[in-house]
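Every protein chain but one is kept in place in this view of the complex.
Up next is subunit A:
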């Protein structure tokens, strides 16, 4: 898992990115589709983008304040852990 946080000097927004490797692109895609449907609870101040490249799930946040960013990243990590535990216990995925 690789992370990277910085303030973009141009926009003044906080950026945070996270890369999560999965055993295969299939599992990375399942995680993406499980984690994407629920939008951020607050109306503004933060955006979150999820993408999959091969077996890597990448998440990129952009937020106005560190406080908002922390809450979103924390809850995402809780959700991610649950999805991975579910895959460990009830996977691997059946053939499509």
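Odds and ends about this structure:
Here is the rule we use: a contact is a pair of C-beta atoms (placed from the backbone, for glycine too) under 8 Å apart; a residue touches a chain by one contact, two chains touch by 3 or more; residues count from 1.
Keep this in mind: contacts and distances are computed from a predicted model.
Remark: of the listed names "Queuine tRNA-ribosyltransferase catalytic subunit 1", "N(6)-L-threonylcarbamoyladenine synthase", "Vacuolar-sorting protein SNF8" or "AP complex subunit sigma", the one matching the undisplayed chain in UniProt is "N(6)-L-threonylcarbamoyladenine synthase". Take subunit A: the residues that touch the chain left off the picture are 30-31, 33-39, 41, 75, 78-79, 81-83, 85-87, 89-96.
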